[in-house]
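A single protein chain has been omitted from the complex, and every remaining protein chain is retained in its original position.
Coming up: chain A.
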Amino acid sequence: MPSITREEVAHLAKLSRLELSDAELDHFAGQLDAIVSAVARVGELPTEHVPPTSHPQPLTNVFRADIVRPAGTPVLDRAEVLAQAPAAEDERFRVPRILGED
C-alpha cells in the first residue's frame, strides 16, 4: 500500500479546505501514514462477489404530503438564524468575495 508523503498531505489539506501550517504538515504526514497502513487491512478479506453496503437500512426516498405544516412544526425564524451568522446585511448572509480579481 502507498505511504503518504508530506506533499500528498498538502494536497489533501487543499482539497479539504484546511490552511495547514508547515508544522502540521510534518506532524500529520507521519500520523496519516500510520493510520492508512492500519486501515489498509480491509484489503485482506476476499470480497470478489460481495456487494457493498453504504447504509444499514434499505433507503427509499421519503416524501411528505403537500399540505401546510401544522403549527409547532419547526420552521426557522429568519432573525434568529441571521443573528447567528458571522456577518449579515439587508436580512441576508454577507459573504466574502467569491470571484477572482481578474
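Observations, loosely collected:
Heads up, the rule we're going with is that a residue touches a chain if its C-beta (ideal position, glycine included) is under 8 Å from a C-beta of that chain, and two chains touch if they have at least 3 such contacts; residues count from 1.
By definition in this document, contacts and distances are computed from a predicted model.
Not every chain of the complex appears here, and the one that does not is recorded in UniProt as "Glutamyl-tRNA(Gln) amidotransferase subunit A", selected from "RNA polymerase sigma factor", "Glutamyl-tRNA(Gln) amidotransferase subunit A", "Glutamine transport system permease protein GlnP" or "Cytochrome ubiquinol oxidase subunit I".
Listed for chain A, the residues touching the missing chain in the whole complex are 1, 4, 8-9, 12-13, 15-21, 24, 27-28, 31-32, 34-36, 38-45, 47, 50-57, 59, 61-62, 64, 74, 76-77, 80-81, 83-87, 93, 95-98, 100.
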